[in-house]
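All protein chains but one are shown at their positions in the complex.
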Amino acid sequence: MPTLVSHPDEVKVLSKRFGLGAADIDKYIELDGYKATQKAIAEGPEWIINTMKASGLRGRGGAGFPTGMKWSFVPKVSEKPKYILVNGDESEPGTCKDHLVFREDPHAVIEGTIIAGLAIGSKMGFIYLRGEYRYLLNIVEKAVADAYAKGFLGKNIFGNEGVDFDIITQTGAGAYEVGEESALMESLEGKRGIPRIKPPFPAVVGLYGGPTVINNAETIANAPHILLMGGEAFAKLGTERNGGTRLFGISGHVERPGVYELPMGYSLRKAIYDVAGGIKDGKQLKAVVPGGASCPILKADEIDIGLDFDQMAKAGTMLGSGGIVVLDETVSIVEFALRTIRFYQHESCGWCIPCREGTDWIKKTLTRFHAGGGTKKDIDNIQYIADNMMGRTFCPLGDAAAMPTLGFVKKFRSEFEDYLAGARPANPLIQIQPVGEPEHAGAH
Amino acid sequence: MADVTFIVDGKTLTAPAGTLLIEACKSHGIEIPAFCYYPGLSLQAACRMCVVRIEKQPKLATACTTTVAEGMNVTTESPEIAQARKATLQLLLGNHPLDCPVCDAGGECELQDMTFKYGAADSFYAEPKNHRDEQKWSPVVYFDRPRCILCYRCVRMCGEGMDIFALGVQNRGSSSVIAPNIPAQLSGVVENGTELAQLDCEQCGMCIDACPVGALTSGTYRYKTRPWEMNHTATVCTHCGDGCKTTLGVRSVSDGSEIVRGDNRDKSGMNGDFLCNKGRYAFDFANNIERLTSPLIRKDGKLTPVSWDEALTFAGNKLRDLRQDRGPNSIGVIGSNRTTNEENYLLQKFARTVIGTNNIDHHRTADFVTLATSLQGATGRFASQHDVEKSPAILLVGGDPTNQAPLTAWNIRTNVRHNNARIYIANHEGIKLRRQAKAFVQVAPFGYGAFIESLKADNDFAKSLHAEEQLVVVVGNELRGGELASLIKALPHAKFALLADYANSRGASDMGLLPDVLPGYQSLAGSTIANEYAAADTPGLDLLAMFDAAAAGNLSALYVVGSNPVKRYGIDAVTLKSTFLIVQDLFLTETAALADVVFPAANLYEKSGSVTNSYGDLQLVSKAADKAGTRSDFELIVRLAGHMGHDLKTLVPFGKGLRSDMGQSRGAQSGEADRHSVWMTANNLEPKTSPFDPFAILDEIQRLVPGYDKLLRLQLLSGNDQHISPSASGLVQITTSRKDLVLPSADTLFTSGSLTRYSPMLQDVQRHQSTEVADHLASAD
Partner (left out) sequence: MATIPNSIFTPTTAARFDKLATIYPVKRSALVPMLLYAQDEIGYVSDPVVAEIAQRLDLLELDVRNVLSYYSMLRTVPAGKYNVQVCTNISCMLRGGFELLDHCKHTLGIGHKETTPDGLFSLEEVECIGACCWAPAVQVNYDFHDDLTPEKMDAVLDSYRAREPK
């Protein structure tokens, strides 16, 4: 079972009930649970949206889109029903924060979903969990059933005549791409997880053709806290245009890996060296992937930077899903790049040519390169393919594969060249597979 | 929608708001490359070939999903764009087998063309390509997986276009693959020890046509030849009454020229994108080794090959003698649903003026006489095939277009998909088009009379129909005679069309292969044609009556052209024992086997002329192939008349000065001038010099047959269809007692009358589909 960690620098808003048994509805109520929903019912949609806007909360799914603004895009009047869709597909390598939210505080997700529903005038929400999270699905399903039993879900919630809200829980069955919002809707509609053409955007035409708000589970779970503490108070915890706190998962070569709630803008260096206890076994830092596998890598000398969307963008990378992956000096970037592209190759939905073929060719090339059959031209080819994927694919997965790849070959080109010259990692992480070995992980 | 103005490559263009950029550019002559985009099918944005630069947008945009907007500034070719497209091609070619030299699509491949344009031929991958063996999904559809570029055109064509959904996309990422609906382990089909995935579908081959590369290939064409080694002739499909254009690929062989492929690549026909199984593949009967290639005469009870001269002289003399000895009305003539208008007209004229009898008929597959007489005098009430594609509302009474008239079904579906057309269906069976219907009325077997009655009553179905301002009614062959007339009466504002069974069923009726009316449904007495023919004005024997007369020993001779009545009507061989029988056909059919003289005939793909589809849309038939030893029906009829001693100029108006040499000085109105040459001069036409030129008779058809007089030669010759309405008034009045004699052929997607058994492809497909269609194996025309 995942262990909870803690550090004095943490500012616990979202995680304040973690470890307190809040999955139990009575315990949750005791800890101020479901107050925010009742307040939201009393104050009405406009107030909810204004409070969310004031909070400066930006989506925790990866793209960092301002949540209040997203909710305000939904047309007030719609012929088709409106929906809330909670994205709990959490599959970005390096990310396991929603995992904890579902386990430790499932009612916060439920409350947030109801609040979002109240804000946009929706009567139905879906909580979609990745298929691997079956034990979490059981927890969430129980929480939903308890909320129904208490009259917090269903008809006339909290005794309010005409205020109805239903939640359906849903499971995926193994597909990273289904985390992309439009592919998520497709999956929820019982189809292959292929993204949709945009526009129209989900706020206008979404699930079952109705206007839909899609938010990450952590984003949604913040809503009740924000309504209770006030938008401005939440905003103040973070930096300019990056309100509040965020769950950061720190993994890899650190002494105390774990999920920590830190204020937005917190120093990346401190997160690694103080909060997570520094590099494991006294080794030196080599590089950091700051926000999940799709974010371009930062070198050891690039970590004096605040953990918020804008500072990361300025540094040429992304805050992404908040999954900080730390690499010590022993890691071979060739190996790391290979494992990264293997993931994207495996998870590409295959719809568009640049992503389907691009990830496949980079993977093939890197596999051969790693096995010792590389040439100098391979490094250029990898860069060429990634360059030509950037911005040209149907959905951002193609970019998510190209961006880190470009980071690896640009920032660590010499390592690729040394590898060609015969240098090998002292401590290899991947056994060399003979070239041409059949597909890996879960391939069909 | 209102027009918007925008700039493409520095040119200011306009297009209706909402138009896709790729289409707007195309209509202004700017071609944007695309694999996945296919007009009329849903958008995919998957191939990323159509990327363009739109000012103020951060990324390249896909022209296939962008709609034009006021002031938009677009660049469609630039080094950046060319590089993007080149890179995409390089990625594709990395895995694409470069087996162009043996690929069916070589020379017609969109991937080849684009590689040529963007110069992405240099492959820089060291890895081996993923090889997979070719798969046979059905006798006519083969799949070569490595060649597939995953544009999903086939999947959409099958699902959205055909409403079949037999193709899917399976797996994901680089393992993605197009898959047919019967997986290998369930197909029960094993070849060389491997279970084969199979396609359970209509075998239309539309997926093959839509495929931009050689991933889907045709079982009848693959590895036969290269596209540039064929001659291509666009002509009309012989099989059903819908009138699809099929482009035949032909190559030379020792005994003529052989058809190796049928498709509709140029999409110029009224069928647009569409072609069905028969139109695409069932040309193979033409190459069948059982084709007759020599005239036969019965000698000592056996049909024996003889020279043309011997056969024609024998038949001509015999017919002349019998006419003299036993009278013209002792002779009968039966025509065909698959011969051209010119041949049909000529045949009835032969019967009426050379023999001198109205004993002429054909296998009727719809009651066009009732249609024509019921609508006489009205304008604009004959529906054309295009109406089915465009009209906002369609009522289908009886019939099952999906199986009998596939283009009609396609047009109905397309109309629903693109224009939200309202489809109303009344049928005694739950036909498949019901899926597209807004309302469906279940009719009891033989209960169409009651249905027509119900149109007068106060019910929702009737009300919606009467409220439709532009209603097209398509009628199946269940309705004819009085019932058909009352349906037409019940919907006085609607346009009508009848579904008939073969390429020229309508033409056979229009051209007067009927004992009681002349071409254009004109009366036997008093009409212009009647006056010119100066033939008998009493109705002749219909097809069944001819056989009755034969049985009674009263039919001295029967001349059968392109028809197999012995099989179709179950005629006993004894019936014809005292009748001199001349048969003109492709094969030794049941009828031909009883003949005294057999002439080997050319089929529709081996001759020129015109045909009229069920809807009355007339189109040019062009000679594609050639078979040594055969002659066109046209030539055979003319030669037979010649051998009977007939003055050919009175049969076929060729050469100068046909009727009189009074000249034109006394004017066309005088009635004494050469009416034909007056007409030709007025129409700027030259007299034809040969009696075997079908256009000579077309001149006469245009001059004499109402409806056909409106034909425009230029339209015909350009391959466009023209709608004919036999709009004259004063036609023969139908009496309720008139026998309609319609005998539906009961053909399906995989049968075509007697031709079925001479088409190996149709046989193969029937075995592939065995359970559903086995019953229909027996049909014949």
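Assorted remarks:
To keep things simple, chains are lettered A and B as they appear, and every chain counts its residues starting from 1.
As a working rule, a contact is a pair of C-beta atoms (placed from the backbone, for glycine too) under 8 Å apart; a residue touches a chain by one contact, two chains touch by 3 or more.
Keep in mind that this is a model prediction, so the values were computed, not measured.
Although it is left out of the displayed model, the omitted chain contacts the following shown chains in the full complex: A, B.
Between the chain not shown and the residues A:96, A:153 or A:237, the one that touches is A:96.
Touch with the chain that is not drawn comes from one residue among A:74, A:114, A:140 or A:188, which is A:188.
Of the candidate positions B:27, B:42 or B:171, contact with the hidden chain is made by B:171. When the omitted chain is restored, the residue from A:125, A:323 or A:398 that touches it is A:323. Subunit A residues in contact with the hidden partner, per the touch definition given at the top, are 1-3, 81, 90-96, 98-99, 124, 130-135, 168, 170-176, 187-193, 208, 249-253, 257-259, 289, 293, 323, 325-327, 331, 335-336, 339-340, 343, 346-347, 349, 429-431, 440-442, 444.
Summarising the interface, subunit B meets the missing chain with residues 165-172, 179, 181, 183, 185-186.
Everything that follows uses one rule, which is that only the chains that are shown with their structure count from here on.
Centroids of subunit A and subunit B (each the mean of its C-alpha atoms) stand 57 Å apart. Remark: subunit A residues 175, 177, 192-193, 197, 345-354, 356-361, 364-365, 368, 373, 375, 377-378, 381, 384-385, 388, 391-394, 436, 439, 443-444 touch subunit B in the complex. By the touch rule above, subunit B contacts subunit A in their complex via residues 43-49, 51, 58-60, 65, 83-84, 87-88, 91-92, 94-95, 124-128, 149-150, 169, 171-176.
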